[in-house]
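Here the complex is missing a single protein chain, while all its other protein chains stay put.
Up next is chain A:
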Amino acid sequence: MAVKEENKEKGIISAINGPVIKGKNMTTFKMREMVTVGEQRLIGEVIVLEGDVGTIQVYEETEGLKTGEEITPTGRPLSLKLGPGMLKNMFDGIQRPLEKIQEISPIFIPEGIGLLSIDDKKLWPAVMTVKPGDVLLAGSIFGTVQETEVIQNRLLVPPTVSGTVIDVVPDGSYTIEDVLVTIRDAKNETHELKMAHEWPVRTPRPNAYRRETLVPLITGQRVIDIFFPIAKGGTAAIPGGFGTGKTMTQHQLAKWSDADIIVYIGCGERGNEMTEVIEDFPKLIDPRSGKSIMERTVLIANTSNMPVAAREASIYTGVTIAEYYRDMGYAVAMMADSTSRWAEALREISGRLEEMPAEEGYPAYLPSRIAEFYERAGSIETLGGDDGSITIIGAVSPAGGDFSEPVTENTKRFVNVFLALDKSLAYARHYPAINWLESYSGYIKILSDWYEDNVAEDCISLRNKMLELMYEENKLQEMVMLVGEDVLPDDQRWVLEIAKIIKVGYLQQNAYNKDDTYVPLEKQYAMLKAIEYLYERGREGLKLGIPTSRLKNVDIFSQFIKMKYTIPNDDLSGIDKLKDEIDQYFEVLFKKYEN
């Protein structure tokens, strides 16, 4: 589909500097207007207007452009076509389907392919839920389309129009471009409603109001769900040097989170990682729907070798798609890997604009851009009166692995969960390498009711107790590094032993093991509770003067380390048996010491 070109005056290219070009004769252009550039009709966006000179960031490779070539306005801002056909698909940073690009060019992505979007030929079976005379508010639902096996696309009235239905098509198969409903608004103007509507990526879609987030996003990952939970509608950052596990963690969340919809943005990262998703996701079964997890997933890929301006846009493309599904009343989780590449794209464009740099060359508006982005997360009531939410989880790639750099620091200010990945844990192959001392979740308080009602009365207090034990272990380790372990008193050595179980048996979670990759909350809780039980029984022994070396039964300890593998996710009776074994062992042992 060619871009609709307005019959307006055209600009003339006057300067070219990588992805940033300048044009003259641009007085009639608008800020943030989408344009096409040059004979190849590269897609770009106006980012500065000064008098008749405009500056444009171009979303495609600019090699081959000449000064004097034309810049053509499109009369509208950079927008997405929102409709059925996004799930199960992968798009580039400006929502062009990579599958369609592949049909045009089988291996490499060429320039000048124009503005493609979701399939406008495909027929979708639509069920209409309104009749003539009904009043349709902005953002309400007028019909449904089964978009994939598990997701029903609720056809939305665009947030900008409302009115009384004057005409509706019968149920049947239609394309996204067919007019399904005609409404007449208060000014007596008619509007045609189709399956798809356009929305500018940089404008957040409106909602009725924001509400508090009271439900966790269950991820099946112990260190997250129990220790540092993320609320549905909340925000989280995963910072870490290269190789510490950002992408693996993001993939795990995309695979197993109990969100309705996943929007995964590969922003400036590896091509193979997106290929991996495309190859693996269709084979993985969502424990809740029993269908492939791909059925609920939208992928956005601007890999590190794709044009950098489109990287800047990819984040907005992703979040706009997330808002679209949120507005249908879904809980959406969005992963952006990595937000640092987006920030670097901002820096590169800013540099080419010769703007005054702030820290490390980043533009002064970096913090506000980060804030605006994370603010698009939230739990809301939709315009149509449903509950919807967007959870945003952003990976951060700090230069040199140093968290004091601008992107990490500023992200930290605007997110509520911080999952700090640690190089030394990764070196020791402790995965996920989430450092329990540096990480935090700001949602513990507001989620504690939920955990108490849905998991166990003492879930949060158990969590706090075990986390404190880990803090204590850290202090003790510092001492051990000075004097050796043998010198410590027995109660402290017991803490070290239990902490080791928590680290190896609990916090470490093997993404490649078919059972351990996703663990239901009941088992997560039961495992930790069992560890606490061992800890407390041991403390009774300590009071009797029993040394740690005797308390530590090799067989029981090794069962604890392996229980993640040996106790099936759906049958926790093994944990009770383990407790029985502890009791048996300790009773015999205690007897010896009691007299």
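FYI, contacts are C-beta pairs under 8 Å (C-beta built on N, C-alpha and C of every residue); 3 or more make two chains touch, one makes a residue touch a chain; residues count from 1.
The rule is simple: contacts and distances are computed from a predicted model.
Undergrad: Hey, which one's the missing chain according to UniProt: "ABC transporter ATP-binding protein", "Cytochrome c oxidase subunit 1", "V-type ATP synthase beta chain" or "Sulfate transport system permease protein CysW"?
TA: In UniProt, the chain that is not shown appears as "V-type ATP synthase beta chain".
Undergrad: Taking the full complex into account, find the residue in A:461, A:474 or A:558 that is in contact with the omitted chain.
TA: A:558
Undergrad: Touch as defined at the start, partner being the missing chain; which of A:9, A:279 or A:449 qualifies?
TA: Reading the full complex, the residue touching the unseen chain is A:279.
Undergrad: May I ask which residue of A:249, A:303 or A:441 touches the chain that does not appear here?
TA: The missing chain is touched by A:303.
Undergrad: From the list A:14, A:146, A:203 or A:569, which touches the chain that is not on show?
TA: A:14
Undergrad: Write the list of chain A residues that the hidden chain touches.
TA: Contacting residues on chain A, toward the hidden partner: 14-18, 22, 61-68, 90, 98-99, 101-102, 105-110, 241-243, 266, 268, 270-272, 274-276, 278-279, 301, 303-306, 308, 341, 344, 347-348, 351, 357, 360-361, 397, 399-402, 427-430, 480-486, 504, 512, 554, 557-558, 561-562, 565.
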